[in-house]
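Please see the structure below; I have some questions.
Shown here: the complex without one of its protein chains, the others still in place.
Letters are used for the chains, namely A and B, taken in the order the chains are written, and counting of residues starts over at 1 for each.
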Amino acid sequence: MARMKFICDADRCIECNGCVTACKAEHNVPWGVNRRRVVTLNDGAAGEKSISVACMHCSDAPCMAVCPVDCFYRTDEGVVLHDKDVCIGCGYCSYACPFGAPQFPSNGEFGLRGKMDKCTFCAGGPEANGSDAENAKYGRNRLSEGKLPACAEMCSTKALLGGDGDVVADIFRTRVLNRGKGSEVWGWGTAYGKPTQTSLATPTTGEKK
Amino acid sequence: MLLTRKPGHSGGHAGASDSGLVASLARGVSRAIPTMDRRAFLRRSGLGVGTGIAVSQLALVQKKAQAADAPASGKARKVEIKRTVCGHCSVGCAVDAVVENGVWVRQEPVFDSPINLGAHCAKGAALREHGHGEYRLRTPMKLVNGKYEKISWDQALNEISAKMLELKKQSGPDSIFIVGSSKHSNEQAYLLRKWVSLWGSNNCDHQARICHSTTVAGVANTWGYGAMTNSYNDMRNSKAAMYIGSNAAEAHPVSMLHMLHAKETGCKMIVVDPRFTRTAAKADDYVRIRSGSDIPFLFGLVYHIFKNGWEDKKFIADRVYGMDKVRDDIMAKWTPDKVFEACGVDEATCYKTAKTLADNRPSTVVWCMGQTQHTTGNAVVRASCILQLALGNIGVSGGGANIFRGHDNVQGATDVGPNPDSLPGYYGLAEGAWKHFAKVWDVDFEWIKKQYAPGMLTKPGMTVSRWIDGVLEKNELIDQDSNLRGLFFWGHAPNSQTRGLEMKKAMDKLDLLVVIDPYPSATAAMAAMPGKDSELNPNRATYLLPAATQFETSGSCTASNRSLQWREKVIEPLWDSRTDQMIMYQLAQKLGFDKEFTKSHKLVAGKGGMMEPEPESVLREINKGMWTIGYTGQSPERLKAHMRNMNVFDVKTLRAKGGVDKETGYKLDGDYFGLPWPCYGNPELKHPGSPNLYDTSRHVMEGGGNFRANFGVEREGVNLLAADGSCSKGAEITTGYPEFDHILLKKLGWWNDLSEAEKAAAEGKNWKTDLSGGIQRVSLAHGCHPFGNARARAVVWNFPDPIPQHREALYSTRPDLIAKYPTHDDKKAFWRLPTLFKSVQEKNKDIGKTFPLIMSSGRLVEFEGGGEETRSNPWLAELQQEMFVEINPATANDRGIRNGENVWVTTPTGARLTVKALLTERVDRETVWLPFHFSGRWQGTDMLPYYPNGAAPVIRGEAVNTATTYGYDSVTMMQETKTTVCQVQKATA
Partner (left out) sequence: VPEAAGSASASTATAPAATPALAGPPAGFVAPPEPKPDETNAQRAKSQPGNNAPFWRAVRESGVNKGTSSLPGAEQGVLVQPFVQYPGSRYTNAGDAWRQVRNEWIIPYGGALIVITVLAIALYFFTRGPLGGHEPDTGRQIERFTYFERAAHWSNAIAFCVLAISGLVMAFGKFILLPLTGTTLFGWLTYALKTAHNLLGPLFAVSLLIVFFTFLKDNFPNASDMQWLRKGGGLFGGKEPPSGRFNAGEKLIFWGGVFFLGVIVVVSGLVLDKVIPGMAYQRGDMQIAHMVHGVATALMMAMFLGHIYLGTLGMKDAFKAMKTGHVDEGWAKEHHELWYEDIRAGRIPARRTAPDDRPGQPAAQV
């Protein structure tokens, strides 16, 4: 069974925010809620690099572990989804998530945040695939249409790869071999634990150590 | 990237508690309990986000969300996929628009596109917002007592045309200036030039003037055509690439897809820029130069190339004119110490850069606004050409001058659109050109001539960069009867031209201001904003007409690499907007030249059943006449077949491998994607287009070529044609040869290859004017290039500086360099206007004492151009919410400025901008940089009250061009936007 993962190749990402707006447009995500964002380190100085980050759909997901109402679930493909009907907007998932993925429509005064929203890996939510209800709450369900995440599909430089972990790792490995360079994969250590034999040729990860 | 597909069914709720009864119970309850859906999100986010969308606008967003969320369940619905092309930059990324019952509901990547492989930057990924258009102008409006009032189309068209005719009667047709658009399709741009001609004036222009005019003039005069020689795709073949004055990562993001791929396979990437850009962040080497000092740097490279014998001697000997003179000039003037003094780059760096380019051939040079937007722009771009000629990189796959163009169709609009000095296809304005077009248009030449004021038919018009002076300059100093009294902004923003303060005055002085644009609001607000009462013309009439976007009509557009792509119409024109071609036609009707206007093409019913020119038939008209640049082979049928079968084109070569279009049976095999011009002959000839210009390694019928013979055959006893043996593959003439005409054909004994009909048409004609296409057909059949085979000119003797010379910017912080490298003398009548150089520079010699910082400007990836369109797109607007100035931390510290604080940016014009300070090492201590996409604040005040109701963009900010200074290129009137001066102070109030 495919295991969905994201890779963002920092040597390619040019901070064009294509992935960010692709997500906004595909799912009609409102102003202020950012399922995906791009972060640049060393901005404006030599060594500047950017990484696009959203929910990494962690293997041992901290958000899932702390949710007081257990509204998270994981699909067969390893996508971490949640049920907005159940969510109480407590914000715990956002405290726990290493990557800052969970988002809230409101600022949380008196703990009133509204229902959590986060990247769904374009896989919708618990409602019937492709239904109006699903679309209204979670946006499009691209996976059920046989498509991959809008952000990765539209990434301007193909820095952002999303899909079956083995396949994206393969693509990335090929690139790395071409470059003859290190094969650091953003966030994999944190999100998916230590890399397995199949996931990467050289098991150096950003999170290692 | 489709990596894997989701298997048939994806897991539902996998929570432990969710089995059977419990689950159904849970679901049942869920229906009874309302959840936070998107609309609720919107309501809340509006309250939660201070900088967010104003509450008044939320209602609109909600409606939009409703429209967009059109149900996705199984009810009977009409779903169509329309293939279109992103309208934001010249990369030309294809988009599949999913349209449901006439509503644009989704956007899908086109993986098949060889140009973008499904990729998009922020603007392209947010394209669907055009299907909402919530912040657009919805109806025609008129400015009445300082407020915009809704009027009907009829009233608008009647009043505008009446006013135009009145002005024509009083002051002649040249009293009106039409600013056209690079956002128009080829067909619209072409029609607009025709429309202005039939009105009787050459006073029209478009963005290319303030974008790549210096490139077009400089490069065309060097080797033939002023366009990108290769393609984004071809950069995959480069072994080294130098970006000098291009920030592709922000301005042409998807081009980086190809470059980064090349880089992974070993291409060395160098960025030369005053600013450490996001592109520089991706480069192997970054070289910081002082803004406006490209010539010293480029010639610093050429110096090392010649000094070390790295030049391509055979290439120069065979194909270049004047390189010896250039070399002598450079070796004498640009020794490393002088280079260092002028641009700040030391010898070692120049050496290393030159060596990288020389050792890793084919190497390419990429340039964009960093080179063009200077008073010396035409010379800077020629310096780049000289570098590439010295290295023998032109006409080579992987090499070339990869000049990244600007707007989605600026290439096309330059080729066939509203230029003041030329008819479509660079035919110029000589009588011969007019006669050619009289034929193409099927209009009597004398009739056209009569439309013009006497003597004005062949005289180039003013430029968009100078319309302000056309209004404000003393009448006796301008080279036409009347000053400008009427102005059309037909798809152009006001904040993109320099000298904003004076523009406001000029705008107030007009008698007629018409803005035809989906987002006319920047101009609208500027016009409605009170200026000095004494300067306001009490009779000024101001109209806003809502134009449809490119997604509400069909037509072709030309990407930077000269490929044409056909856009299908995605949706009907939104609100009360009309297509540009319809507006042109309807105005022509009122102005009385509609018959002439539409004689040569078909009319079809457009919005509301009203007639408008049919894009296909207009393209056929273009095909019929545009022999000069090979816009003749790209019939609508061929282009559409390409769009339908993108998958057959190779990503690296752009060439079709096999492929038959199902709909028409057209065989694509061998075509280059989008038939990059020149695509010679008529469509039946099946010229495949030219992927890389001047490439002698291919047959001309395979897209090969050589330099153009456009400057005679000999100069001062020196041969201008290519050396013997240097010709495109398979050419029957293996020496240099001049351009083809009836005489040459006869001399060569090829005349009889023409059919009788062709002979009749070709008699007395040349390859550009023979409407039968016979001359081209025959020359191509013999493997020869219709435009001849000549040398590129390293010395462009007809320009002010035949060998490119460095000249300091008019406003420079370096009096020492002004003394050494002074600018040109003032010009009296240049594009109809007196144009100052030396007098301005002299007067401001010591300006650096009061304005010590170099002020430069440019692009952010999220916004485009003047930005009204993209700042009205909430998905983009959210990503850049404030206008800022990039300032070096040290410079800021000296002024007590901290990151995020408000500062005043002041310039010698007296303008004062309030913006946020962004402290960054991107810029050096002497330089500040501002994005130019903002408008809607004017020297500290919000212009919101002056916008037409509901048509203000989501984000507003100070326009940098409110503060930019005087300065124009000595050939093309390009405005100086990249190198001027300013002072930055902490804002106290």
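Assume a residue touches a chain if its C-beta (ideal position, glycine included) is under 8 Å from a C-beta of that chain, and two chains touch if they have at least 3 such contacts.
Bear in mind that the values here come from a model prediction, so they are computed numbers and not experimental data.
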Identified contact with the non-displayed chain, of B:313, B:657 or B:843: B:313
Residue among B:862, B:886, B:924 or B:976 touching the omitted chain: B:862
Among A:85, A:127 or A:164, residue touching the chain not depicted: A:85
Touch with the omitted chain, as defined above, among A:94, A:120 or A:156: A:94
Sole residue of B:82, B:352 or B:667 that reaches the chain not shown, by the stated touch rule: B:352
Contact footprint on chain A, counting only the chain that is left out: 10-11, 17, 34, 37-43, 45-47, 49, 51, 53, 62, 65-71, 83, 85-92, 94-100, 107-112, 179-182, 184, 186-187, 190, 206-207, 209
Chain B residues that touch the omitted chain in the full complex: 13, 15-18, 22-23, 25-30, 33, 51, 284, 306-309, 311, 313-314, 316-318, 320-324, 327-328, 331, 336, 346-348, 351-352, 717-719, 721-726, 736, 791, 862, 878-881
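The rule is short, and it goes like this: only the chains that are shown with their structure count from here on.
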For chain A paired with chain B, centre-to-centre distance based on mean C-alpha positions, whole Å: 36
Residues of chain A defined as touching chain B within the complex: 1-2, 11-12, 14-22, 24-26, 28, 30-33, 43-50, 70-77, 79, 83-86, 89, 105-107, 114-115, 117, 123, 126, 129-132, 135-137, 140, 143-148, 150, 152-158, 161-164, 167-168, 171, 175, 178-179
Residues on chain B engaged by chain A in the complex (per definition of touch): 1-7, 9-18, 26, 30, 33, 35-38, 40-42, 44-49, 52-53, 61, 65, 68-69, 71-73, 106-109, 111, 117-129, 249-250, 253-254, 256-257, 260, 264-265, 276, 278-279, 281-282, 286, 861-862, 874-876, 878-879, 886, 920-922
